[in-house]
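With one protein chain held back, the other chains of the complex are shown just where they sit.
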Amino acid sequence: MSFVPSIKPATAPRSSRSQVLACFEETRALTEALATPLSAEDQTIQSMPDASPVKWHRAHTTWFFETFVLAPTVRDYEVFDTNYGYLFNSYYEAIGARHPRSERGLLTRPGAAEIGKYRSYVNEAIIALIKNCSDDIWNEINASLILGINHEQQHQELLLMDVLHAFSCNPIEPAYAGTTPLPAHDSVSQTWTEFPGGITEIGFDGTTESEFAFDNEGPRHEVLLRPYRIGNRLITNQEWLNFIDDDGYKRPEFWLADGWSHVQSNEWEAPLYWRKDSLDHWSAFGLRGRQPLDPDAPVTHVSYYEADAFATWAGKRLPTEAEWETAATNVNMDGNLLSSRALRPTPASESERLSQMIGDAWEYTQSPYVPYPGFKAPAGAVGEYNSKFMSNQMVLRGGSCITPAGHIRKSYRNFFYPHQRWMFAGVRLAEDI
Amino acid sequence: MSFVPSIKPATAPRSSRSQVLACFEETRALTEALATPLSAEDQTIQSMPDASPVKWHRAHTTWFFETFVLAPTVRDYEVFDTNYGYLFNSYYEAIGARHPRSERGLLTRPGAAEIGKYRSYVNEAIIALIKNCSDDIWNEINASLILGINHEQQHQELLLMDVLHAFSCNPIEPAYAGTTPLPAHDSVSQTWTEFPGGITEIGFDGTTESEFAFDNEGPRHEVLLRPYRIGNRLITNQEWLNFIDDDGYKRPEFWLADGWSHVQSNEWEAPLYWRKDSLDHWSAFGLRGRQPLDPDAPVTHVSYYEADAFATWAGKRLPTEAEWETAATNVNMDGNLLSSRALRPTPASESERLSQMIGDAWEYTQSPYVPYPGFKAPAGAVGEYNSKFMSNQMVLRGGSCITPAGHIRKSYRNFFYPHQRWMFAGVRLAEDI
Amino acid sequence: MSFVPSIKPATAPRSSRSQVLACFEETRALTEALATPLSAEDQTIQSMPDASPVKWHRAHTTWFFETFVLAPTVRDYEVFDTNYGYLFNSYYEAIGARHPRSERGLLTRPGAAEIGKYRSYVNEAIIALIKNCSDDIWNEINASLILGINHEQQHQELLLMDVLHAFSCNPIEPAYAGTTPLPAHDSVSQTWTEFPGGITEIGFDGTTESEFAFDNEGPRHEVLLRPYRIGNRLITNQEWLNFIDDDGYKRPEFWLADGWSHVQSNEWEAPLYWRKDSLDHWSAFGLRGRQPLDPDAPVTHVSYYEADAFATWAGKRLPTEAEWETAATNVNMDGNLLSSRALRPTPASESERLSQMIGDAWEYTQSPYVPYPGFKAPAGAVGEYNSKFMSNQMVLRGGSCITPAGHIRKSYRNFFYPHQRWMFAGVRLAEDI
Partner (left out) sequence: MSFVPSIKPATAPRSSRSQVLACFEETRALTEALATPLSAEDQTIQSMPDASPVKWHRAHTTWFFETFVLAPTVRDYEVFDTNYGYLFNSYYEAIGARHPRSERGLLTRPGAAEIGKYRSYVNEAIIALIKNCSDDIWNEINASLILGINHEQQHQELLLMDVLHAFSCNPIEPAYAGTTPLPAHDSVSQTWTEFPGGITEIGFDGTTESEFAFDNEGPRHEVLLRPYRIGNRLITNQEWLNFIDDDGYKRPEFWLADGWSHVQSNEWEAPLYWRKDSLDHWSAFGLRGRQPLDPDAPVTHVSYYEADAFATWAGKRLPTEAEWETAATNVNMDGNLLSSRALRPTPASESERLSQMIGDAWEYTQSPYVPYPGFKAPAGAVGEYNSKFMSNQMVLRGGSCITPAGHIRKSYRNFFYPHQRWMFAGVRLAEDI
């Protein structure tokens, strides 16, 4: 089993029952498959406040379906456990009180096996509901189901991020996915693709894509671009080594003030999971354990501050999210949109045009995460899903090698704080023409 | 003496020697006038890490002229004290090591009187330089002098902010500017002015304004606006009371997640300097000590988080900086651009159009502080002035009642972190049409 | 199985091979029995920096035998895993670098099952060594084995303390030992037993006891006592409720300054595991889950600060450790020295003289933990066992209901910081005559 298979969820808001059912079952099964290599202990800890335990992800995604689909719809539905509403609500103030985020790692019970039962219980109820409900109910729950599926897909990526971080804290360096290294990436020259300025549209286009999108991807709207060029590929580990070797982490002139402060207080001297084997040699810790650096692979696990400093050092800049999306829309990407490179080897030959746009590493933009013009948060708890985080974070685009296939699209807006590094985030450069 | 008089500095980059000389002397004198009501003790403390001691402001602004004008220009110039480069450099990495910001309040020496001598020493050297230097030198230093003057004006405002904060920590509630209350503001109805969408230009326009501007105000560039309307005046203390009375500080649905976290951990329940006299009655601490709230005065000393929550509660939003600047450019503001309301009473009759745009309170925009398209930081230490702060902060516009008159303009971009409250920041609302 | 059975280890330093073997096997088996009710998850977390994961206790006690018995003695001994020296060294600087204490809860691997294998591996090696080694080797390892056994017994108590703390952090309130409540304690009046002053001896007396003792229990030495009386029993939950009801936690006059600071910053208002059921009703969380308070049971889980404040409130004081030990030595305790009350019910009839001296709750003394006159720490790593903690802590005497039977004796000196509360610590009062 590949733990990030190319499932293409039938996530169009108006999908049929059978399509949604298949997608639901595939998604729920994938989460369990992702947890399979992990012991009960592995699933329990929270290695930093930003992370959550694996079993918490398994339970929270289940709670999401229970709370937003079953409870409001199924008459006399009995929740699996009355404590779970408190334990597994993540951040929905409208739903009520919840267990403090920072204490998720203290919950040894319910255990991983019990969470498995919870998942089965809710799965059965959802499947029965999809199969048997009236058309009126179906129309009511369709969108919530699809949201729940996409929500669970997001947690699949978080689960892997969090496992990697947890394992990185263990001196014995456990490997999640075996220790066979991936084939090395080919060396690809950095070239540039130019785009003219002018007014263009970005944001989710319901009419042409007929797919699910999160609320923060709209409304589709016009933006005004200036002529720019964008790099054809992501920055590589070798290029990052060059930055380090040029004292990139020691020269404040490349850094934003807040970034420099982080460099100094956290003693950053390389990407998060790089480890020094000797004075001049680095390896990287990943889902396949500690491996020699592949010089041609995209650098990952850098913060926005590092990405910005690198771009300054290189005499370039990061693209805006409008530039990124416009590039993704207007060039031939040779089918990249449909393939995910995941933890699997990258095909040897890349597109001669833009490559690695989708599914390699989340790409930093220089755009802070703010609402699009005309955006209104939906009413109620679901309105908290995205909108309340619209401050202090930066937009990243394109998905990573651990983003579930089919979950990503070119209008997708991910967001992280500029100091965070545990996501698979990399760098593509841009510049004005 | 009014401590924020209507000096209009001759700050055009190509001003004549006599113009710059006059402006230099006025600005330097104003700083000293602002410090006059303060004892040596008042000038020494640093009441929080964001603030600086008054005498530090007096010295740092002097160091700025010494370092960026005298040292590179005057042959054999002897610095007043060789320790001062270390003590009074604020954040210029390119200049060298410096005293830690958080320890500025530990410097009892040099004393306030000694700083006065330092100021005189540098003043004399600058004045002699302006009067006597060759035309070549003059052309070289002209811009640095004007930058130094504007820099000192910024610190004049910071000085007053910091004094107010320091005094607010004292249970005996000292009054900086006497205790005579200002005349009450008139009640003005909230109305709205509409603006059409389309492409317009913002940013400092050197050709039409012939004034100084900071680097971050350019390049002037096109922006694409959607139709919007903007409030004719700032939100008042009474309106803020309504927000409080409607449990604005207790209902998470109005707040950004980061803001709500601040509300809870800091137990915010009102603007920074509001103090509860009794269960239902508030006063506000200010430069005139503790005074009853003027219901019709603009609310100030709120954070971005509070401004955003208020706007959400009101069913509106904050304007973008492009919207604000466009409004400021295109409507008749009845001369507001030239008058500062400072601590002086507001004229009873306000414009029927936009009012309080300039010199009442810094107005939050929903725009994060990022570089304008095409912006390049200048090389060297001066490049650190603005650009390295372009992350995590929000843009505020329009100046406040303690901004030196003549220092503000409609392209001016001030910036603060979204949790900060000690500046005179208020709220103007906007909405889509 | 009772998880704290009345094993009396044959821990005399000159015990026979068969005695030591039996004691080793019983002790090792008891640790595993204590862990049996716990899931792998339960064994993994570290709920606060003072606590350790259960599986860590199981591994560390094993490492102790491996490091201090097997490695120096058995030629060609192969350690079970070369990483474990780093992972499971607790605090022995002389042994080398070790995993940071605060990160013990991040080690999901090795898992609980793997630790079980480690225990078996070391058990077999130790058993073979005891059975087959030469008499010279036997004489060499005898003391280390007995130290290792007593060390593991200490960790058996820590294991239960840490489980209780971990479970106390879980809103679903798991019960370690079932939820059947213990029979209620009888009500016993507080009376006082008098002791004359004069010179007496305290400290471990090797000649009369022929038992193991830790280094810090000696040298036996003379102390000078003043006439005193000591309470016949421990302070009860009901008496503690009286203290609370008299605003004991709200009146600074009863408290040491450092204690009052803890009360305020931690909002202490009752013993650690007391939980308010309603305005006037408390229950207590324990190894049997949440149970109604037994008014006549000894209060436990109070800090030294609380014990001292209670004594001040009661107009008494805590005994010194010399007073406690002298009382324990000189009165008929009706065999209390040999019985442990553990989590089992207390016999209905108490001695008319001193009761609850051994095995009910650790009893605070007013004596800071300092070396006895003439004490010299042993050379090498073993010297770190006790002596480096001789600052900032207070001595507690008598053992608790979860102290392994046979592990405690009247010269035993336990020590904790004055703010700690997760041990089963209670209060006995004393006063001058």
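The first chain written gets the first letter, and so on, giving A, B and C; residue counts start at 1 in each chain.
One rule holds for everything that comes next: a residue touches a chain if its C-beta (ideal position, glycine included) is under 8 Å from a C-beta of that chain, and two chains touch if they have at least 3 such contacts.
If you're wondering where the values come from, they're calculated on a predicted model, not measured in any experiment.
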{"item": "Chain not shown, its touching partners among those shown", "value": "B, C"}
{"item": "Selected from C:N139, C:T180, C:N330 or C:N392 as touching the chain missing from the view", "value": "C:N392"}
{"item": "Residue in contact with the excluded chain [from B:S16, B:N139 or B:N170]", "value": "B:N170"}
{"item": "Listed residues C:W255, C:Y273, C:F310 or C:W324, member touching the removed chain", "value": "C:W255"}
{"item": "Absent-chain interface as seen on subunit B, which is shown", "value": "39-45, 47, 83, 86-87, 99, 103, 105-112, 166-167, 169-172, 174"}
{"item": "Touch residues of subunit C, complete complex, unshown partner", "value": "91, 93-94, 199, 221-224, 226, 252-253, 255-260, 304-305, 308, 366-368, 370, 373-374, 388-392, 418, 432"}
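What we mean here is this: only the chains that are shown with their structure count from here on.
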{"item": "Chain-level touch network, classified as line, ring, star, complete or other", "value": "line"}
{"item": "Proportion of interface numbers common to subunit A and subunit C (over half same, under half different)", "value": "same"}
{"item": "Cα-centroid distance, subunit B relative to subunit C, in whole angstrom", "value": "61"}
{"item": "Subunit A and subunit C, separation of their C-alpha mean positions in angstrom", "value": "47"}
{"item": "Interface hub residues of subunit A, defined as touching at least two other chains", "value": "none"}
